[in-house]
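One protein chain omitted, others in place.
Going by the order they are written in, the chains are A, B and C; count residues from 1 in each one.
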Amino acid sequence: MNSGIYRSRLGKPLDKEAAKFLSSIRDDSEIFLEDILGDEAHSIMLYEQGIIEREDLKKILKALEEIKAEWLRGEINLKVDGFEDVHEFIESLLIDRVGVEVGGKLHTGRSRNDQVALDIRLKVRKYLLEIWNELIDLMEIILTRAEEEKDTPLILYTHLQHAQIGSLSHYLLALFDHLLRDLERIEDCYKRVNKSPLGASAIGGSILPLNRVRVAELLGFEGVVENSIDAVSSRDFALESLSASSILMTFLSRVSEDLIVWSSSEFGYIELPDELASPSSIMPHKKNPCLLELIRAKAGKICGLLTASLMELKGIPIGYNRDLQEQKSLIFQGLKETLDILKIFSKIMKGVEFKTERMLEIISGSYAPAIDLAENLVKYLRISIREAHMIVGEIVKEFAEKGLKLKDLNQDTMKDVARKVLGKELDIPNNVLEIIRDPSKIPSKRVSMGAPNPRDVSRMIEDRKNILKEKKKILKNILKTLEEREEMLSKTIKSFIEDDLASH
Amino acid sequence: MNSGIYRSRLGKPLDKEAAKFLSSIRDDSEIFLEDILGDEAHSIMLYEQGIIEREDLKKILKALEEIKAEWLRGEINLKVDGFEDVHEFIESLLIDRVGVEVGGKLHTGRSRNDQVALDIRLKVRKYLLEIWNELIDLMEIILTRAEEEKDTPLILYTHLQHAQIGSLSHYLLALFDHLLRDLERIEDCYKRVNKSPLGASAIGGSILPLNRVRVAELLGFEGVVENSIDAVSSRDFALESLSASSILMTFLSRVSEDLIVWSSSEFGYIELPDELASPSSIMPHKKNPCLLELIRAKAGKICGLLTASLMELKGIPIGYNRDLQEQKSLIFQGLKETLDILKIFSKIMKGVEFKTERMLEIISGSYAPAIDLAENLVKYLRISIREAHMIVGEIVKEFAEKGLKLKDLNQDTMKDVARKVLGKELDIPNNVLEIIRDPSKIPSKRVSMGAPNPRDVSRMIEDRKNILKEKKKILKNILKTLEEREEMLSKTIKSFIEDDLASH
Amino acid sequence: MNSGIYRSRLGKPLDKEAAKFLSSIRDDSEIFLEDILGDEAHSIMLYEQGIIEREDLKKILKALEEIKAEWLRGEINLKVDGFEDVHEFIESLLIDRVGVEVGGKLHTGRSRNDQVALDIRLKVRKYLLEIWNELIDLMEIILTRAEEEKDTPLILYTHLQHAQIGSLSHYLLALFDHLLRDLERIEDCYKRVNKSPLGASAIGGSILPLNRVRVAELLGFEGVVENSIDAVSSRDFALESLSASSILMTFLSRVSEDLIVWSSSEFGYIELPDELASPSSIMPHKKNPCLLELIRAKAGKICGLLTASLMELKGIPIGYNRDLQEQKSLIFQGLKETLDILKIFSKIMKGVEFKTERMLEIISGSYAPAIDLAENLVKYLRISIREAHMIVGEIVKEFAEKGLKLKDLNQDTMKDVARKVLGKELDIPNNVLEIIRDPSKIPSKRVSMGAPNPRDVSRMIEDRKNILKEKKKILKNILKTLEEREEMLSKTIKSFIEDDLASH
Partner (left out) sequence: MNSGIYRSRLGKPLDKEAAKFLSSIRDDSEIFLEDILGDEAHSIMLYEQGIIEREDLKKILKALEEIKAEWLRGEINLKVDGFEDVHEFIESLLIDRVGVEVGGKLHTGRSRNDQVALDIRLKVRKYLLEIWNELIDLMEIILTRAEEEKDTPLILYTHLQHAQIGSLSHYLLALFDHLLRDLERIEDCYKRVNKSPLGASAIGGSILPLNRVRVAELLGFEGVVENSIDAVSSRDFALESLSASSILMTFLSRVSEDLIVWSSSEFGYIELPDELASPSSIMPHKKNPCLLELIRAKAGKICGLLTASLMELKGIPIGYNRDLQEQKSLIFQGLKETLDILKIFSKIMKGVEFKTERMLEIISGSYAPAIDLAENLVKYLRISIREAHMIVGEIVKEFAEKGLKLKDLNQDTMKDVARKVLGKELDIPNNVLEIIRDPSKIPSKRVSMGAPNPRDVSRMIEDRKNILKEKKKILKNILKTLEEREEMLSKTIKSFIEDDLASH
């Protein structure tokens, strides 16, 4: 089989080292099947439009199905020299099998420019749907854990310092709500990805009567990227998918950071199951949260791939430029990593053990109830929060110096401090101090919407269950439509091939 | 007026240099008005919920309105030392005017954490709407130019080499279609931005009966960011807005590159009006496309701001961390630059002169019709495109060596070449060669959807006009709703203040 | 005073909005003085080469000195409309004062392209020297603290898990050694920055007999950037300075992370002085490490500025392009932030209180001595480390389950475990277990070079003191040379001006 089938004008074959540098074929295993899919839909349309003969179509489809089967059986080695890409390789395979007079018709009205745009869209579409699915899985696991931990109080941190007493369930719901927006971004992006560029040819369309809508239909797209320049030149849809991934992964890096800090022996809030932890080669006592560290790091990698992708596009002319080849593999790599991370993250969220006793222990010694105490002063004494803040701030300062705990505060001390900082006599009713006696009860006192009050948390869990159900349904419908289209294409192919078998 | 009103617990004032390093107040002029808006809505709600007295509310609103008026008259200097941020500054101003017993109530049930999240959302919302509006303006200008240039043929380039003959109008429509998706991304992002975080307090809500939905309504939001941790911790909405900007700006850098190349004397496709060009300090003959170069560069800057924003968030704990302060100004800077660039770009697209004669001149000497010629071989001889490619490729090779033009090709030469490369005798009907005789007519021969055929281009222009009308309507409705809410809030404020005046 | 002095060829003034967009004048206050310095050196050379008259030189220098004085007194407002940059502004000021026939000679043999390259180099040089100086300060503080804490044991962490017992002093020395390499990078970069581009003119030099070496000498440079294209086109020196900053800042973000984690109440290793900590507006008990969080975040910002700078250069033509203007302010911003961060970081390292008792407390309950115990088995029993690892690993596993401490281990248990995991009878001499009895003594047992052994630490401290002394000397010499050259230039200027005064 010969490479170089496109070099009609060029006098010499491509320099060997240059060919190796230029070729994307090593990365193109990602889109081998997508390329064949596109070939098949395109050639069916060519026949339907009267551009090629039925007999040619049959031969082409038969050969393509064989090539696909060989590929799936691992019989085709892509690491071949001399081919610029998978498009040239498959066309060459085809021509090798059915001759240039028939096989040479596959590429009618098509260029590698619209072809590769198609393959990328098919592949990004696939990744987005898989990410979508994994996100739903992860959200489901988080919801389950949130339901289990409804009664687990937890210090909420700001600046890694004790802020307010909350609950683990409420913390988990915060993760859920962010992931829900990540899911929405994937959905929004999907709309812009799921359009067919095929039929744009090199950049300016064709004088042949191509039916672009028909090809789109056969491949499960919702419409075409209409303008032919736009179709071959634009990669905004790919950048958008990587942006959505980067935002998602940056968020997961933050959750990972929390879990890494929580798994330190000083915090001791969680323990990873042994099968998700790593040892040291030299320190016999080690149990390291390596998976979480890798996720944290990979957020950096994915954002770096986004940077690279943006930078590769920056300042290049409109139209197809070879720069776009280089971007292709970055996008796939970023989406694939995202998918892998989501799977591992789900495993961790499912398996992690929450050490609720330790969480309680930390709460019992914390000054975090100070804010609730200050708000109680507002509530019962109707003084301003700024005054309440001054009183409680002074108390914490004195207690911290003396090593006292907040729950040991009594009315007299509070009156003394109020006199000192405000110059006022305050009457402190008993119920003001009640709140600091049992810090673990504080969440149930919070009445603002979306706070860790167990009643509100329960309501939010139910609400999120319904949202998730809805999101699952949407995904299911999309997958169903795609399956139907795939089946339709598959049947159409079979009908042409079998017709061929029958007539011989 | 004293700074340091929050330092109840801390024994010493903030170190002076540290204060300067820490303070965001120099950047906070961006959100001065947003902060007051939030203050007003919040304090009205506090009164409505029975948390503060009507008399207090009046004083607070009156003072805030005064501060706002002074700010708008430029009487307030934000470059003050000692304040950590605009939140502390405005609260201090208020306390200074109405005393800590009243002014100190403003911050009831609120923290700077939810407050700054509110301000950012209000500001990002404003920027998105302005960008939205500018995008529509730019698209309108492009559409007008596309209509003017319907009959202007233009070489379409891939790899900066002549690819196919197209039309200027079709090229401009490609820009339109990309910008339309950019607009959609802004719309999608807006949904996630336009939610109120207020009422989340520090991170875990409040024991006071705050009405979060009411505050959201007064400020024109569509709902709240429910979970209190999520409300203060998440910045995905800001990252998303900057991602959308980065994708848009990367695209504009590509259009700018085209225009810079086109303005070279070697291409000579465009001339910038003198008022949009720059001279040299030493070279008297220069007329430089500096605006376009800056736009190209600023794409790099905005993507760098996105990188910085992602990196600042990467690996920090969930919850509010001071890292988020640093990110705030990057987001605003990125969105502001985007807005400025769009305005300048519109001006350029409106003012640029297209040198259509030069475009024609280049076409007349181009080998770009080669593809149409090859497709004509497919159409009339029904040979494969691969064979046609070989024939025409060989012709171009020979012609290029001899310095011949494609339009000089005749049937005999073609037959000779076909014999040579395919070993076949081909009968070349006359109409095969017709297409290369007048290259400027080629676009009208392209019949695939979305190609530069003038008929299809006209259809697409009409279609895009309708789309743009629709998009304008959506924006108008949003702006109207926001105005109504603003008016409602304004009236509510006035009713409380006037009531105060009446009662004295 | 008129702007637009360069628009000889262009028929219309620059559009007002475009001028605002285009102008760098708001950022150019950074290089106002540098620009005048360059003007002065350049005009002296012009006279010395016989290109301008002595009388012209006098007038030019006198006016420039006046402008400089006014600038330093804050009498010149750069926020003026209509000027593209500080170069045009200062030349216009000059012409306004001494007329176009004299003032118009300043720009002889020069272009803004080489002029701005000069200004950037002068400014980057200044920043590098300041960073250099701050680095030395910080390293000195770290060394002082390291000396104070020579006897403070500290858990060393890997994966945020207890790894080995080390010492605080040794930890601080690790910071020193990294910063030393950061310093070297600044030094290396400085060599490439400190060269004069002036005399390259627009891009191709001049037909006038400029003396480039003389200008370089007057401005304190070590030589010229010889090739004129290279001189105006290249910005590698600026990228390199920002790379060095990014690497340094990424490192400081890691140290900051450690200190933030250490300041959590769960770790409790450090306490920030009140004057370097921040409160909460609502939580009266808070003491937040905001400075450290900002430093961590600003690492992201600086790396983002590097990304932006690289991206702005990517793919633009060789030669001066306006894209370079946009990059200029990013570089300055990045270096300025680096400088500010170093100052604050020094303050923190100086002021932070190390809670050595807490460090000891954590050590006493840690399994970190496991590695030393395993190495003792190797040392005394000469079994393989892999076998020792298995024994001690099993011990930790059992002890952790039972809640036992490592120091409670006895010979019998060890023998039992050895039998269990290796199937061998081991004779455990008493001195094997000695090491785990007092974990705080472990560092003194480590004998490999560069380990936290107090003797080795002392040696390294002395060694680093000498290195620092050397580094100070190098910097001092550079500063001295620059001062001498400045003085020389200043005297030369005065001699021409006074000559002028004398003659009237």
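Keep this in mind: contacts are C-beta pairs under 8 Å (C-beta built on N, C-alpha and C of every residue); 3 or more make two chains touch, one makes a residue touch a chain.
As the structure is a prediction and not an experimental result, all values here were calculated from the model.
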Of C:Val86, C:Leu122, C:Ile142 or C:Ile165, the residue touching the omitted chain is C:Ile165
Across A:Asp39, A:Asp56, A:Glu88 or A:Asp258, the one contacting the chain not displayed is A:Glu88
Contact with the hidden chain, among B:Pro289, B:Gly319 or B:Pro452, goes to B:Pro289
Missing-chain contact among C:Arg97, C:Arg254 or C:Lys472 belongs to C:Arg254
Residue positions on chain A contacting the omitted chain are 6-15, 17-18, 21-22, 84, 87-88, 91, 107, 110-112, 115, 201-202, 273-288, 290-291, 293-294, 296-314, 316, 321-327, 330, 340-341, 343-344, 347
Interface residues of chain B toward the undisplayed chain are 157-164, 260-261, 263-267, 279-290, 293, 307, 310-311, 314-316, 362, 366-368, 370-371, 374, 385, 388-393, 395-396, 406
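The rule is short, and it goes like this: only the chains that are shown with their structure count from here on.
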Contact graph of the chains (line, ring, star, complete, other): complete
For the pair chain A and chain C, the C-alpha centroid-to-centroid distance in angstrom is 35
Chain centres from averaged Cα atoms put chain A and chain B apart, in whole Å, by 23
Chain B residues touching 2+ other chains are 6-11, 91, 107, 201-202, 296, 299-300, 303, 306-307, 310-311, 313-314, 316, 321-322
